[in-house]
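Here the complex is missing one protein chain, while the rest keep their positions.
Every chain is named by a letter (A and B) in the order it is written, and numbering of its residues begins at 1.
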Amino acid sequence: MNSFSYNKAHDVAEAVADIQEHEGARFIAGGTNLLDLMKENVMKPAHLTDINRLDLADIKENEEGGLTLGALVTNADTAWNERVEQRYPLLSKAILAGASPQLRNMATNGGNLFQRTRCYYFYDTATACNKREPGSGCSAINGINRIHAILGTSEHCIATHPSDMCVALAALDAKVNVTGPNGDRTVEFGDFHRLPGNTPHLDNNISQGELVTSIDLPPSNFTKNVFYLKVRDRQSYAFALVSVAAALDLEGDVIKDIRVAMGGVAHKPWRRREVEESYIGKVASTENFRALAETMLTGAVGFGGNTFKIELAKRAIVRALNEALKSGENL
Amino acid sequence: MTTESAVLEEPVVKKQELPEFELVNLTINGQSFKLKLQPWVSLLDAIREYAGLTGTKKGCDHGQCGACTVLINGKRINSCLTLAVMRDGEAITTIEGLSDGVVNHPLQDAFIEHDAFQCGYCTPGQICSAVGMINEGRANSLEDVQELMSGNICRCGAYNNINAAIMEVKSKMA
């Protein structure tokens, strides 16, 4: 871990000012990923701005009729919030599929969006990694890539985004509220994270001095037929090889609306609205789910160790949608 | 002062700046600790190396094993992934705080009775985690306990006995 200076900010303005004042500064909230990476010398912020005392720890009703999740509400408090459980069960389930109870008690909603990849090479400074050290090369492409991306990869990076929460947020059309030296702005969830392209060192479209203050959830009809499937190498406390956030809004057995987002397969939560839309009005059946899954995986490329994920992801989509279909029956 | 620093200046090697010390107030197991710490000290190291309470263990230092689990205001966290300065003024309970030396926490007795450990290294974290889980009130079945205790790795493989101990204590509380 490098040497750094540290300040506690007491309000948003102070936090934004503090980070501007220090070169190479980072915000710290839960710290669960940042400190992990600092101990590995992967991230070396010269300054930490502690934002834990900011007044961003509420879950509130928003004007649209949905909920706004404060950036500093912990993952646990979000998942187990009664309103979230009732109105956004998909989000609740996704959060609870991630990390461990202890980590969920520390990690914040804002911080979760900034979680960095679990790529072995990113974590090991003895190896080449374009995300950690631009231009050094990608070791994973010809290396151990069982956990790596199959969609949206580039020749520079095949890392995945590790979050479960973000997969559900993507499915639910969340919006991220950001503030910074140039004022406030709102980012559609689909625009929040980036694909690696030529700039794999950039995980998202938020600039250094900007602070996520909250996440807006629009009103949602996906309260019954939802399922979060996490396929992993052990039953808990492991990152997803493939995860699927599946939600159905049904009229009889006909799809009124559908959401399918995938985790563990790309540099960002993977969702294709146009594919979802093409199934509106169709029957919720295994055949249709499989056809949808095939389309979702269009363009998927494997790198040897992770090639199995292409078929696995398709099966996971079918399973998640079938479970979502069934979960409505139990209610 | 100025002259002195000029004399001491080493042109060859740039002096690296080290983090400033800060006074950090931690209440651990009801006892107040005023520690002079640099911000790079994790809560885990503060508890172990600076407050001298070594019951809390370092198993990975990366939030991947749960051995360092402590309770902050009754909530379980990984003390290795938070800085002590971030916890200034907070109330922390470690394994040493669960027993008063005469009367143990029921989980401690149940762990002994059910042989819920072998080497014992993960045990403080397991017990603190179980206390935190019971506080959360979400574990209603053995299956829930299995999931909600999965943040604590036991390499000796005492899970069945850990769960038996927890289920027994839970049933007595109900």
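Note that in this section a contact is a pair of C-beta atoms (placed from the backbone, for glycine too) under 8 Å apart; a residue touches a chain by one contact, two chains touch by 3 or more.
Criterion: contacts and distances are computed from a predicted model.
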According to its UniProt record, what is the protein name of the omitted chain, chosen from "Xanthine dehydrogenase YagR molybdenum-binding subunit", "ABC-2 family transporter protein", "MEDS domain-containing protein" or "Glutamyl-tRNA(Gln) amidotransferase subunit A"? "Xanthine dehydrogenase YagR molybdenum-binding subunit"
The chain left out of view makes contact with A, B
Which of A:R118, A:H161 or A:K268 contacts the chain that the document leaves out: A:R118
Which one, B:L43, B:I134 or B:I162, makes contact with the chain that was left out? B:I162
Give me the chain B residues in contact with the hidden chain, please. 10, 12-16, 18, 38, 40-41, 45, 48-49, 52-62, 64-65, 67, 94-96, 98-99, 104, 108-109, 111-113, 115, 117-124, 127, 145-147, 149-163
Touch rule applied to chain A and the missing chain gives residues 1-3, 39-41, 118, 120-121, 123-127, 139, 142-144, 146-147, 231, 233-239, 241, 302, 304-305, 307-308, 311-312, 315-316, 318-319
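Convention: only the chains that are shown with their structure count from here on.
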Expressed in whole Å, how far the mean CA point of chain A lies from that of chain B is 28
Chain B touches which residues of chain A in the complex? 1, 3-6, 8, 28, 30-32, 35-36, 39, 48, 50, 52, 76, 80, 99-103, 105-106, 235-237
Which part of chain B faces chain A closely enough to touch in the complex? 16-20, 22, 39-40, 42, 61-63, 66, 69, 75-78, 80-83, 85-86, 129, 132-133, 136, 138, 146-148, 150-153
